[in-house]
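Working notes, structure below.
All protein chains but one are shown in place.
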Amino acid sequence: MMEQNRPNGTLRHLLTLEGMPKTQIEALLTRARKFVRPIGEAPVHTHSLAGITVANLFTEPSTRTRVSFELAAKRLGADVVNLEVQLSSRVKGESMLDTIYTLEACHVDVFVIRDAETGVHELVASHVKPHASVLSAGEAHVAHPTQGLLDALTILQAKDRFDGLKVAIVGDVRHSRVARSAWHALTTLGVAEIRIVAPRALMPPAGEFAGCERFNSLDTGITGVDVIMMLRIQKERMETAAIPDADRYFQKFGLSAERLAKAKPDAIVMHPQPMNRGIEIASDVADGPQSVIKDQVRNGVAVRMAVLEAVIEGRGP
Amino acid sequence: MMEQNRPNGTLRHLLTLEGMPKTQIEALLTRARKFVRPIGEAPVHTHSLAGITVANLFTEPSTRTRVSFELAAKRLGADVVNLEVQLSSRVKGESMLDTIYTLEACHVDVFVIRDAETGVHELVASHVKPHASVLSAGEAHVAHPTQGLLDALTILQAKDRFDGLKVAIVGDVRHSRVARSAWHALTTLGVAEIRIVAPRALMPPAGEFAGCERFNSLDTGITGVDVIMMLRIQKERMETAAIPDADRYFQKFGLSAERLAKAKPDAIVMHPQPMNRGIEIASDVADGPQSVIKDQVRNGVAVRMAVLEAVIEGRGP
Partner (left out) sequence: MMEQNRPNGTLRHLLTLEGMPKTQIEALLTRARKFVRPIGEAPVHTHSLAGITVANLFTEPSTRTRVSFELAAKRLGADVVNLEVQLSSRVKGESMLDTIYTLEACHVDVFVIRDAETGVHELVASHVKPHASVLSAGEAHVAHPTQGLLDALTILQAKDRFDGLKVAIVGDVRHSRVARSAWHALTTLGVAEIRIVAPRALMPPAGEFAGCERFNSLDTGITGVDVIMMLRIQKERMETAAIPDADRYFQKFGLSAERLAKAKPDAIVMHPQPMNRGIEIASDVADGPQSVIKDQVRNGVAVRMAVLEAVIEGRGP
C-alpha cells in the first residue's frame, strides 16, 4: 500500500480508504458537508480550483461517475479535460505512463482515473511529479474510495452517528469495489456490526472483510439492521452463483418491501447505481421512503468537491 | 400532450411547438433576436445562466445540434456536460429514468435530449423535479421544436411578416420532425398557405398537416411561393418511394435554379442540414442569393440561447 499523504500530512492521492485514519476520513466528510445542497437548490460554486487542471481518464465516456467528477471540478473553477483511454499496467506499462507524463507536461494537476485493472492507479501515483494527485474513480473490484466516502456521508446524514449501527452489505460482495471501500470507511468510522449477505459463490475470499458476519440468507442477514447497502448484480455472476435467472435471484436476494420490514423500521436503503430494478431491488423499495439512493448521488458531487479541494489545498500556498 | 408551462405561465419544458400559444412563440422569437449577431461578429456572452448546469444527452457525440446547444449554454455562462446515451422508454424505462435522476441529483438544471424514439422526452419531463427543464433537440419523426423556432425566425427576418406568406415544405415530409415543428410554428404564427410537396409514399398520413394542400409535383408545388423549405432525403427512403437513385430523385424533387424560378422572385430557400447537395438541392441554389441556410444555423444558436434563458428565468428568483 503506497503512502497517500504528503510529508506534511495532507492528502495527496486518494486510491483507497484502507488504512486511512479516522480523523482524515472525518475531515473529508466535514468538508463535503459544506458542499451539500438539497436537490433543486443551486449547487455551490467556488474559485478554489481556479488555475487548476483536472483530467478525467475513463475507459468509457459516459459514466455517471465521470459526470460527477467533471461537475465537481468545474464548480470549483478548474479546467477539465476528458479522455477516453484504456490504461494497462502490464505489457504496456511504460506507454501508459507516457500518456500520464504527457498530460503532466500539459500542466494537469489532478488525474481522475477509472480502470478495470488493479494496480494502474498506484503505478501512476508513484510516478507523477510531487505537485500532481491521482484520484481513483474505481479500480477493478478493489477500491472506489469516493463511493465509500459518499456512502459514509449518506449514513451519517441519516443516522447522525456510526457507533452502534448495524449495516448489511448485500449481493455480489466478492466482485464489488463499492463493498470494499464501504467496509474500509465504515470499519474505521466505528460501525459496530457489518454483515455480508451473498450467495455462497459471491462471498469474498475468507481472508477479506475480517470481522464481518456472513449470511447466505437475505432474510436473516438484514434482520434488525439500520442500513442496507444493496449491490448491483451482473448477469454473468448469477451463473457463477448457479442462480438460473433474474426472477430467481430476486426471490433469493432481491430487496422487496416485505423483506425490508425485517430491518429496523427506520432502516435506510442504499444502492451505488445503476440499479437492476426487479432483480436486486424492487422498484417500490428503490423509490420508497426508506431509500436514500438519490442522496448518495447528490453527496457524490459534494464528496468529490471535497476531495479535489483537499488535495489542492494541501499542496500549500 | 403534457403541459409545458409552469403554473405561473412561464415556459418550463420545450418538447413541441404543437399547441404553443402565438404570444409565447412570438416572445421566444423576440428574445432570440437579441442574441442574433451577423456571422463574423462576436457572439453575445452573458451571465444569465451562471451557476446553472446543462446536460446534453445525445445518442451521437458529434451532431451539429449538440454543438449549437453547447455553445448557446456556454455563452450564457452555464456549466455544460455532454453524455452519449441511448435512452429508451420501453423495456428499460426505469433504468433510463435512473440516469436522469442521477444527473438531477448532480444538480443538472436543464436536460437537452435527442432521441430516435418517441415519448422519451415526455417521460423524462413528467418525472424530473419542479426546478428542472427538458428541452427536445429532436424526437423521432415527431418534433424538433428549436428547429421550428429557428425556421420561423429566419422567415421573419427575411419577410418581416407571417400573414399572407405561402410556404412549401418539400421532400420526405412523412418522416420529418423538422416539417412537423415548422408546420406547428408557422400555422400558429399565421402563415396563410402551407403546401406539402412529396412523393406519394413520403406524404404524411392523411390526418396530419391539416389544411395543407398536397402536391406530388415539385414544379406545381412551389409555384408562386415565398418560402421553400427543403428536407433531407435518406437513401433508404428513396426505395420506399420507388425512386431508383439519387439522380432520379433530383430530377423529380431536387431544387434546381431552373425550378426555383417558379417560386416568387424573392422567395427564400431553406434547409435544416445536413444537405445532400445534388440530390434534394442543387449546389448553386444552396449557395445562391436566395438561400438563407446559413442564417438558419446562426439563428439556431440564438434560439437556443433564448429558450435556455427563458426556462431558467421563468423559475423566478
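Couple of notes before you dig in:
A and B label the chains in the order they appear, each numbered from 1.
Convention: a residue touches a chain if its C-beta (ideal position, glycine included) is under 8 Å from a C-beta of that chain, and two chains touch if they have at least 3 such contacts.
Bear in mind the structure is a predicted one, so any value in this text is a computation, not a measurement.
Of B:Thr10, B:Ser95, B:Asn216 or B:Gln273, it is B:Gln273 that touches the chain left out of the display.
When you scan A:Glu60, A:Asp98, A:Glu258 or A:Asp284 for touch with the missing chain, the hit is A:Asp98. In the complete assembly, the contact with the undisplayed chain comes from B:Arg64, out of B:Lys22, B:Arg64 or B:Arg161.
From the set B:Gly40, B:Pro205, B:Pro265 or B:Pro317, the residue in touch with the chain omitted from the display is B:Gly40, counting the whole complex. Not every partner is drawn; the one left out touches chain A at residues 50-51, 53, 55, 61, 79, 81, 83-85, 94-95, 98-99, 101-107, 129-132.
If you put the missing chain back, the residues of chain B touching it would be 37, 39-43, 45, 61-62, 64, 67-68, 70-71, 74-75, 273-277, 283, 294-295, 297-298, 300-301.
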